[in-house]
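Just one protein chain is left out here, and the rest sit where they should.
Labels for the chains are A and B, by order of writing; each one numbers its residues from 1.
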Amino acid sequence: MSIESFYEYPAGVALSRFLEGLRLGRLIASKCSACNHMIIPPRAYCLKCYRPIKEYQIIGEEGRIVTYTRSLINIEGKPANPPVTWVFVKFEGVDGGLLHVLDSTINPQIGMRVRPVFREQRIGSILDIKWFTAV
Amino acid sequence: MRKRVAIVGAGMTYFRSMLPMTPQEMVFEAARKSLDDCGLEFKDIDAVVSGSAPDAFDGYHHKGLVGVEPSGAYGKPYSRVFVGGGTGVGVAVAGWWHVASGAFKRVLVVAWEKMSHPYPHAQPLFKTIFDPVIEQPLGPNLIWIFALEMRRYMEAHKLSKELIARVAVKNKGNALDHPYAQLGAKITVEDVLKSPVLVWPVHRLDISPSSDGAVALVFASEEEAKKITDTPVWIEGVGACLDSQFWTNRDLAYPYYVYLAAQQAYKMAGITNPLKEIDVFEPYDPFTYKELHHLDALLGKPGLAPKLLAEGQLERDGDYPTCPSGGLLGVGNPIAAAGLMKVAELYWQLSGRAGKRQVPNACVGVAQAWGDLMQVAQVVVCRS
Partner (left out) sequence: MTRATPSRFSPNYLQQLPEDLAKYIQRHGLDKELGRLEGWASSTEKRYTEVEEWQIDNLILTYWHIACMYRHSAGAAFSRFLEGLKNGKILGTRCENCGRVLIPPRIFCEWCFKDVDKWVEHPGTGIISTYSLSYIGTDPRVRFEKPVIVAVIWFDGTVKAVNSSRTVLHAAGMLHKVYGVDPEKVHVGMRVKPVWRKPEERVGSILDIEYFAPVEGGA
């Protein structure tokens, strides 16, 4: 037997802004007007004071690698050639962070300064970022 | 010693066939409103109990996690309760345990559903509730079990489809007065009978819509409740009962397990004659006949509910107002949220906040949900 379905996920209030930002080659965070807390990916509500969010801001694209791992298997569970380095990147003054892939020519280090490289064609997807590369 | 538990706040989103918000955003809206309703903040909450249907509907596996952030459950005990279609009332029952046990003073209870994610439709996913070895190979759809149960129920009490269709007319009519309803409408028995037959005896208008939505309630201990509000609604009794998954082995005409769950709740609440003592009934009505089927069991009298319906007694201004909210048929059916909406309706009715839907002098109410393979019953009895 099987469980099978296509899924259509509306990105909602906050992530629609985020994905629209990626399409335009920008990183968008949410900012609470009450307590100034900023977070990426953006939320529609503040995680500090639990008020609804209405402000979204473009943030500086430079971040730092918080942690990384090297995956030897790909999305199909088969050997990845070359191996894929996954990084979690945090941005100055912004809570949260982004999980993405690192430039395959770069040796990752924790604390390394990185920036996103956007693809030429963009559709409003997390894949619009090709990868993060060293600054 | 069991603590007394009160509902002190409630909030909900619109119920719609497609809500553009994410499940997280829906949970936040409902939770924020429930706290605003009673003047509390997220930091005032000691624990969160959440409920949502199978993960395949939202398309997030382990989807309990999406409720954590928007319900402010960071650093607090958080659990997801699941008892099939019974989850919406089951989550209220579980919220009650949290406070009645004395372990927590203020608990947020939240349920949500995002049925619009599966494309093109959630229906094929429902097939997987059937046994994979001896039932799924027959190519079932969800409506089979309802049609089989409905036919057996009709046979047991010689009920006509015309009579049963009046449940849809009543509930969709009641939903016209519900500000968050998806399908409030003035329809006729004719409309129901003329709507397409899907699995006879079930027509399209016998079925509640599939919906997105979220509902949240705030529960508090007696001491806290008195500080928070002048109009607490007390949860006086809870009941829960499951029959076995071997549903072809029982008589589908009467949900005895619903009767047993109701009896547990009545005993706790000191109710001996539900017909006399209860002012508002919110039985689970995903399909028209289900309202009657469940009301029979809540009253402990098989076949009585259809008679009361025929006499017009189940109308909002009748002697036994049933689904004054508009029910799942009228307000909508975001599975777990729909069940909790019924408990929210008791809160609004019994605290005198039900607006145009208000049943005069309502003091005692019962809400019930049902699910799985015709085997789950969850019941809550409230008093103002």
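Points to keep in mind about this one:
One rule holds for everything that comes next: a residue touches a chain if its C-beta (ideal position, glycine included) is under 8 Å from a C-beta of that chain, and two chains touch if they have at least 3 such contacts.
A quick note: this is a predicted structure, and the numbers were derived from the prediction, not measured.
Counted over the whole complex, the shown chains touched by the missing one are A, B. In the complete complex, the residue from B:L108, B:L163 or B:V199 that touches the missing chain is B:V199. Where subunit B meets the chain that is not shown, the touching residues are 13-14, 16-21, 25, 29, 32-33, 56, 59, 119-121, 123-124, 127, 131-135, 137-141, 143-144, 147-152, 155, 196-202, 243-244, 246, 248-252, 254, 256-257, 260. Residues 1-13, 15-16, 19-20, 23, 44, 52-54, 74-76, 78, 80, 119-121, 123-125, 127, 130 of subunit A touch the missing chain (whole complex, contact as defined above).
Note that only the chains that are shown with their structure count from here on.
Inter-chain spacing, taken between the CA centroids of subunit A and subunit B, is 38 Å. By the touch criterion stated above, subunit B contacts subunit A in their complex at residues 18, 20-22, 24-25, 28, 32, 41-42, 56, 59, 69-70, 72, 74, 116-120, 122, 124-125, 128, 132, 136. Residues 1, 3-15, 43-45, 47, 50, 52 of subunit A are the ones touching subunit B in the complex.
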